[in-house]
Each structure stands twice: as structure tokens, then as C-alpha cells.
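In this view, the complex is presented without one of its protein chains, the others remaining in place.
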Amino acid sequence: MIPIMRTYAGRLLPQLIALAAIVVAISIVFPGFLNLQIQNGRLYGSMVDILNRGAPVVLLAIGMTVVIATKGIDLSVGAVMAICGAVAASLITSGHSLAETLLATLAVGIVCGIWNGVLVAVLDIQPIIATLVLMVAGRGIAQLITEGTILTFNDPGLIFIGSGSFAGLPMPLVIWLVFGLLVALLVRRTALGMLIEAIGINRQASTLSGVLTPVLLVAAYVLSGLCAAIAGIIAAADIRGADANNAGLWLELDAILAVVVGGTSLLGGRFSIAASVLGAVIIQAINTGILLSGFPPEFNLIIKAAIIIFILVLQSPRFRTGVSFLSIPKAASKPTEREAK
Amino acid sequence: MQTSSDNILSATRIEKGFPGTKALDRVDFHLRRGEVHALLGENGAGKSTLIKCLTGAYRRDGGSMLLDGAEADPRDTFDAQRLGIGTVYQEVNLLPNLTVAENLFLGRQPRRFGMVDTRTMNRKARELLAEYELDIDVTRDLASYSVAIQQVVAIARAVDLSGKVLILDEPTASLDAHEVEMLFRIVRRLKERGLGIIFITHFLEQVYAISDRITVLRNGQLVGTRNAADLDRRELIAMMIGRELATEIHSAHSDAVAGEPRYRFRNFGRRGKIDPFDLDVRAGEVVGMAGLLGSGRTETAEILFGAHRADSGTAEIDGRSVDLSSPRAAIRQKFGFCPEDRKTAGIVGDLSVRENIVLALQARRGWTRPIPRAEQNRLADHYIRALDIRTADREKPIRLLSGGNQQKAILARWLATEPELLILDEPTRGIDVGAHAEIIRLIESLREKGMSLIVISSEIEELVAYSTRVVVLRDHAHVAELDGAQLTAHRIVEAIAATNGREAP
Amino acid sequence: AELVVGFSQIGSESGWRAAETTLTKQQAEERGIDLKFADAQQKQENQIKAIRSFIAQGVNAILLAPVVATGWDEVLEEAKDAEIPVILLDRTVDASDDLYLTAVTSDLVHEGSVAGKWLVDTVAGKPCNVVELQGTTGSSPAIDRKKGFEQALSGNDNLKIVRSQTGDFTRTKGKEVMESFLKAEDGGKNICALYAHNDDMAVGAIQAIKEAGLKPGKDILVVSIDAVPDIFQAMAAGEANATVELTPNMAGPAFDALAAFLKDGKEPPKWIQTESKLYTQADDPMKVYEEKKGLGY
Partner (left out) sequence: MKQKYLPLTATILIFVLSYALCVAQYPNMLSTRVIGNLLTDNAFLGIAAVGMTFVILSGGIDLSIGAVIAFAGVFLAVVLEHGGMHPLVAFALLLAITTLFGALMGAIIHYLEMPAFIVTLAGMFLARGMAFVLSIDSIPIKHPFYATLKSLYFKLPGGGRITLIGGLMLFVFAVGILIAHRTRFGTNIYALGGGTATAKLMGVPVAATTIRIYALSGLLAGLSGIVFSLYTSAGYSLAAVGVELDAITAVVIGGTLLTGGSGFVAGTLVGILIQGLIQTYITFDGTLSSWWTKILIGLLLFAFILLQKGIIHLSRPERQRA
């Protein structure tokens, strides 16, 4: 048990260090950052904001991790968020119960996932392009549902999902914690994780070993669609309205970035849900830090780019070998071969 | 002792470590002008690593290297090529998406007015390949040719590049006797020109046929360098594996098995792949498949296993008709299949040895019923021991194992599923003498336990040794079946070579 | 023959934009005009392409809602060569004014200053820290509405903009940025007023203020621009204080001017300015809400 814990901590160490560094950096620029207090029966403070605001990207990153592990990518998640937010808003405003609305919305997310999965697994279209179709058309579908307006709603149940709290924690945070844990358990307590990694590393060998490749591929995209649906519900519930035009816009890039910051290779294979979640939190911490810092907005992108490059350089295999090479002279150098695709 | 001026290449105290492994431990290696120098050793002994250190593909951790008397330190393979070292690396290392001509002349294409002169390049490529009796369309992508042709192209490229030294890392693994002979002719010619040639192989006959001296590595250390003429086969094997090998290959083959066939394939085939064939396999029987490269053996195996769906015919097990439309369906019927192309169809590179071994078993159980970790460890340890897989530990990513050990791990993957029909496509390719003998012993013990096997191999001696029956293929059709007294190497060669008319069995 | 008019719209990035599209289509229908609609997905290059293909199709006139002020000379020149009149909607362009028939727009700087003036009058000399939610960085409404607001504030040293960040014109970002403003300014105790470049961001920010335990409209004054229906609901609930209307009906006056021009060549003025009307809680917000609700916002 203890060695397992140790390897786990070892896996997450770079992300934890990066997060700690960012937190320290923000609290230097903005001293009130670490303050926490209870307000209206709910934990309140910038740190909570990060975990709360990060919910959509965390959720998208969870699904994206599994898709990337299969050597795929899902560009459609932002659009699926918009579709699902729109579906939820239009169902709830047309008088359906909360349970019906939620179930139907999740089902829509799953359908989107199946569509992507079938394109990738059955029609054998390259994942970027396959999901680009839904990325483009999906936002149109969402706008079709809302007719381009922001569909506002007042259902207290749905609103609770966005801004309610449970045990003093904001609901979005509770949702991603629980969901992330469920997915992590699902992939690691069953054989799913290993089979998905096998597909991502060598699809042909996996198929020949009897792995149900097409089904698992579709399942990965379905999970991603489901994550996007939950993220979409949270995003809509947060502002009490479905903004088909802007919900989830460019969030797919943040999600992919989160997965990479989490150390999962874009070439597929080994993955860690926990690390991706940390990656997403890191990204949100950067965003929130920029907002708190008070710099003029035209510097936002440059600051973000600089921090991300810094983190990635720290994580890059070459840099780490370089450092260990400096500190332990004559250490055995790691193989420098990059795997052929 | 030699003076250093006789050596075209001298490497001293070469060291190379990988995390958890010391792949080369102060190895000395001297190559003379005009000699063929065989570099031998078990799988994982460090042969390929030594080559890669000498040619700049890896940075060595220590040691020095003299080329033609001068200190040489190629930074990368490009550098090595410029220094006059041509190399064929293990596992065909050419680019399938480039044309044959581009592969031959990559980096040194003839140019006119700064632009690549494709016409001249293609002409030169044809001339170059003509020396190897290869008349193919050099403007087509390399991928459209068989592994054997690709191998010849790789050799042609390396020979053309080698001004001083030619290195061949298992170039003959996928060549047939005729092509090997051709390669040897070329090697002898280069030798006369004063080149130094390093030759790595697991075929000891070839070692004796061509090499002047032999250097043996074991576990990354130099065991010794001898003149080939002074070293007999038994002694050589002992140097390689560190002990005497009990028996190399049985000379007598197993007797035919009587009884009803368990597996009955009728009119089985797929258009464009393999002509419809009939095949029966009994319990406790090893059916060998012989044929030239590209004769359709792999295709037969793939259709039997459902990797390609058959478009005609029926399959029956014990009289009941079964579905073999996908690998999963075949696995459900307790089939197992070790593919020929280890790298692309066999190993799952980044997964550990343990995970690679349990993969097929896990896939059959379904994802909801994970094999408990303790059970996985037990299985992995069992097969690592039983098949003598050389790995630092079971958690090492399989891609870091040497080729032969990867092959054994794939075999373990299928043994773990306890198959009843095991299809092995070239199971001994690239495997050292020790492991070779072990795999053959394994095939025999599996047969004795009542398992049915279909084994494809290009080594006819080997087929004769363990098969109860041999099917001969030619031009994508099953043309002959030999058993009992007819099952001799001679008859197989005859059947393969017969040019027209289907031979009566 | 029927009048064919091409309309190059920026996209559908907000409810206001959707309303403008809906109203333009309605107005065209009422006048029996065949409207060719092209959505540019927020890209200038797509708008230029659309105008070029309108010219190639030989439409009778072109409506253009330009995504940005610069870069239209060439394509407008081409339209002029083809003798197709162009009318600009809702934003003007940085080109010689003989290249278009007229521009039906509001004055973005003026909108900002109306909002600023309201705030100056409302706080009446008391010290007041203002936070600003900017539109998308680099977009002309963001730049001009900031400029107008700052102009109105200048000379009133009691008013100070303490924080200014972009909220990308969206509710989500408006809420998120407001949350961090509240944290950064001592839980909001330092903030006396919020100025948002559009209503959507204000609506998001209002929720953030409420969740922080403060009363929007009282503890923090809220003023924004556009006058979309939802802000009137907030005003009715006392949670928003004022908004400056940007009418989505730009097409009506445009078609009228076009009709007059085509009928007897009457040149309209180069700028038909729409009103930037200020609404406050005193203006019966619920009634305005009901009026606006059906307009496709």
C-alpha cells in the first residue's frame, strides 16, 4: 500500500509543486488570497473561487484525459457544453421537472459522445477532424435551440446546481469532486484504465489481443460528452441562463492544456485523472490570479502564456534530465529517443 | 596482438547505462580492415546498443572510439554516415511513406540547380537495386513492398553509404535462403575492397558461413573475441549463454497424430488475400506452415484468427460450426495468435511486461472483472520465470526489452489465456539460440499437453523438428500437405520450389 | 422588381445581436424586401467575402454591420464601382464617407458618457470607487464605452476607477471577474459602483454581488449599456440602477433612407444617429421589459 501511495505522490509531484508555486506567487501579488471565511453557511474566499470557477474545465479535462489516453482528442466539448446548457434551459422553462431536465440533458451529452465516437471508431476519421465537425455545427445547434438569445430560467433546483452549497462547499466543486472520484475509481478499480491505455498505445495489438477496441473508443468519447453535459449544466446554472453563443467558447483548449499540464501525453497511453484535475486547477489558478493581480487586461494573455511555458518547461523530460545531469554529474542519462508514431 | 593500424574501427571501454540496466559495461571491440566480424550474444546482451553507441544513435556514457586511427565521435547517425559508417539497424528502419528511391538516397539526393533531380535519383536507385537482382518500381512508396524487399532496400542503402564500415544488425531475420546468399556475395565483395563489416545474427550457420572473427557479449559485458575457424559451435554457444546447451534442435520429428480433427476449416478463404483452403487440426497436433516470403502464410493465420474476416467457407470445432469473424470471436473459441510483426501488432510498448502478459486474459474476462493485482503479479512472475524473460522487473515498459524477450512476453500473453489452438507466426524470428531451443521445447510440451498449434516459420529444419504435419503455401494458395515419412526438409523445399501444377500430397 | 438587399451581420455573439438580426429581417419583410443574410462568425474576412459575393450576385443594396472600424476601403470601393449603395449599421467605419450611403449608428463614446454622467449625478460629490467590466479587449464598443465613461468622470475627483478588467461581454465572465473584484476590494466594501460595458456582464456581476452577501443596486450601484430585457427585470427588483439603450432597430431607419434614395435619389445625411436613451428604476422597468421581451433578444 505504502509504495503505491508513494508512486502516486511521485506522479503528482510536478503538478503539486507548480500549483504551490502559483499560489505563493499570487499571494505575494495579492495578500488577501489565502483568506477563507464562512459566509451564508458557505466557505468563501479566492481559493474556493478557483475550485468553484474551475469546475467546467476540471470536468472537461476528466473526459478529455480519457479521450487523449486513447490517442484521440475532443475539440467539440465546448460546443457540447453549449448544446447541453441550452437543452437544460429550454426544458426547464417549458415546464419539465428538474429530474427530467437533468436526465434528458445528460442523455444529449451522451448522444454527442456517441456521434464523435462513431466517427472516430467506426468511420475511422482522424479525431481532430471528426470532433471539429461537432465543434462547428454544435454551437449552431445550441443557438438553434435558444434562437441566439440567453434563455434565462428561475428554477431553484437548477440554480442550486450552479450557486448552491453542500456541506459548506459550492455545488460545482462538490459535483466535480464526486464525479472525478467516480471516474477515477471506475477506470482504476476495473480494467478499463489499462485497456484504454493499451488502445492508445497500440490499437492494432490491442484488437488482436481481443480488446473490444471500437466499443471502448466510443465509450471514451461518451464519457467526454457526459462530462461536457455536466459542465454545460453547471455553466448555465451559474448564470441562470443558457448562453449558447459563449458557453464553453474555446474551453476545449483549456481542457487540453489542463491534461497536458497534468502530464498525460498527447500521443496517448498512460494517463492520470487526478493529475489532469490538478492541471485544470492550475489553469484556473492562473486565470484567477491574473484577475486578482489588477494588471490591465491587454496583458492577460502574455502572463498566461509565460506561466504556462514556464510550467511546461519545468515538466519537460529533457529539462528534468538536464537538471539531474547538473546536480548528479555523470548520472545515467535517459534515452533520448523520441518514439516514432 | 594487432597493432592499431590494422583496425579500421576500435572501440575501447564503451559504457552505456539505461535506468535500471547497465546495457554495456566497458566493452572493447576491434574491427579489422577486410574482415567480417560477427557480433553475437543472447537477446538483450547489448549488441544493438553497442551498434547504436558506435553510430551516434545513442550518446555513450564512457569509452573511446578510433576510426581509421583517428579519434571519432559521431554525434548522430548523420555524422556516422559522413564518416563512412553504413548501418542497417535491427527492425527495418526505413520510412514506409517515402518512395524506394527516396529511402535509398535520403539526405544525399542528386541535385540539379539546387533542386532534387528525381529522374537521376530514380535511375540510380534502379541501378543500385539491380545489383541485388531486385527489379521493382522505385517510385512507389516503400510500404507497398513486403518486409523482405524492404530489408534488401535497407541493406542496399547501408552498403552504398559505407565507405569504411558496414554494420548489419540482424539483416537476415526476414530473408529467405536465396536472398541471404545474395547478401553474402555482396558482403564478400565489400570485404575484398577492404571494408570492415560487423554482422549480427542468431543463425549460427550464417556466422560460420561468412565471418572471420566472432565477438560474444553477455549481459552487457565482453566475453571474448575469437577466430571463427578456431571456435566450434558448442563452445560458441557456451560463450553466449554461459552454460552448455543440452540439445539444440531435435533431428527427429514427431509422429502424426491419429483421431478425429478437432478443428475443421472448409473452403476457408478471402478474396485478394488467400485462396480458399481446407485445413484440419487435431488435438495435440502441430501443423507447420512453410512457404516463401509473401506466399500467404501470414494471411492464412490472420484469417483463421479473425484478424481479417473470411469471405468464404466454414469453420467447425468438434463438429459444431463456429464464428471466427473477429479476434474476439476467435479468442472466445480459445484461439491464441502471436503475430509476426512484433512491434506494430504484438507489443503494447508503454505498458509494463506484467500488463502485456495479462492483456489478452483481461480482455477476455471483460473490463468489469479486473484481474486482482496479486494474481497479475503471480501470472507475470510465473511466465517471466517459465519462459526466462530477461527483464529488470515485471513493471519495466516492454518496449525497453530486447526483441527476443518481447517475443517471449507475447507468447506468455497467450499462454496465460490457456488457449486450445495457438497460432504462432514466426515465433523464433530474431531469437537467440538459447531461447530458440526453449521455444521449440515449449511448443513440444504444449503439444504433449494436448494443445493444437499452427506454427509458421521460415526455418524448415525447425518446422520438421516439431511439426506433425506441414502445409506448404505458394502464391497465396495451399499447395501441398506433408506428413509421416514425407515430412523431410528436402520434400518441403521441393514443394515450395515446384513451379507449376499443384502437387499431390 | 423586388428589392434585393444583402445584409452582412457580424455573427450572433450576444442576445442584442440576435435581436438586431430578428428586427432587420422583420423590417425587410414588412417592406417586401428580399433580404440576403450572411453571418460572418465574428470574422472581418468573412464579412469582406460576403460583401464581394453580394456584389457578384448583383444585389440592389448592402447593409453592413462592421465587426471593426478599419479595413473596409477596398471592398466599399468595389461596391461603389458596381453602383451598389452600402448602409452601415450600428457601428461606423474608418473610411471616406463617400464610400457609403449613410451610417445608422449610435455614438458609442456618447453611450459611455451618458452612463458616466448618470453616475456622477447620482453619487453627487460623495467619494466613490468604481469597478469597470470591459468588453472584449480590443473591440470598438469596449474602447469607446470606456473612453466615454472616463470623459464623463474626468474632473470629478470623488469618482475613481479602482479596477478594470475584461469580462468579454459575457455573463459568465462578468460574474467571475466581479467575484475577483469583490475579493480584491475587501469583500466589496471598497466598491461603491459597477460600470459594465454591456448588460449581460452586469447581470452576471449582480449575481456575484448577491452571492457575496451584498445588495446590488444599493450597496453597489450598477450601471450598464444596451438595455436588454433581462436588465429591466433586475431594475424592477432594485438590483440594477441604470442602463443606456442601444436600439436593435437600426434597419428601420436604414431601409427608409434607402427607399427615399432609390425613389428619387435623395441623399440621406451621412450619419443617422440613434438615440442613447437612459433608463433608470424610475422608468417603470417592468413595462419596458414586457415591450422588449418579444423582440428576439
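Labels A, B and C are assigned to the chains in the order they are written; within every chain, residues are numbered from 1.
By our rule, a contact is a pair of C-beta atoms (placed from the backbone, for glycine too) under 8 Å apart; a residue touches a chain by one contact, two chains touch by 3 or more.
The structure displayed is predicted, hence computed values, not measured ones.
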Touching partners, among the displayed chains, of the absent chain: A, B, C
Sole residue of A:108, A:121, A:141 or A:251 that reaches the chain not shown, by the stated touch rule: A:141
Of B:17, B:288, B:327 or B:434, the one touching the omitted chain in the full complex: B:327
Sole residue of A:207, A:224, A:272 or A:288 that reaches the chain not shown, by the stated touch rule: A:207
Residues belonging to chain A that touch the chain removed from view: 123-126, 128-130, 132-144, 147-148, 204, 207-208, 253, 256-257, 260, 265-267, 298-306, 308-309, 312-313, 316-319, 337-341
Where the unshown chain meets chain B, residue by residue: 57, 76-78, 80-81, 87, 89, 93-98, 102-103, 106-107, 109, 111, 114-116, 118, 139-141, 144, 272, 302, 306-309, 326-327, 345
Touch residues of chain C, complete complex, unshown partner: 6, 9, 11-12, 18, 21, 35-39, 41-46, 48-50, 52-58, 68-74, 82, 94, 136-140, 143
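Heads up, the rule we're going with is that only the chains that are shown with their structure count from here on.
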Chain contact graph, described as a line, ring, star, complete graph or other shape: line
Chain whose Cα centroid lies nearest the overall Cα centroid: A
Gap in Å, rounded to a whole number, between the CA centres of chain C and chain A: 34
Residues of chain C that touch chain A when the two form their complex: 12-15, 17-19, 21, 134, 137-138, 163-166, 168-172, 175-177, 179-181, 183-184, 186, 200, 203-204, 207, 211-213, 230, 296-297
Contact set on chain A toward chain B in their complex: 189-192, 194-195, 197-198, 201-202, 204-212, 216, 269-270, 330, 332-337, 339
Chain A contact footprint on chain B (complex, rising order): 17-19, 57-59, 61, 305, 307, 327-328, 331, 337, 339, 344-351, 355, 359-360, 362-371, 399, 413
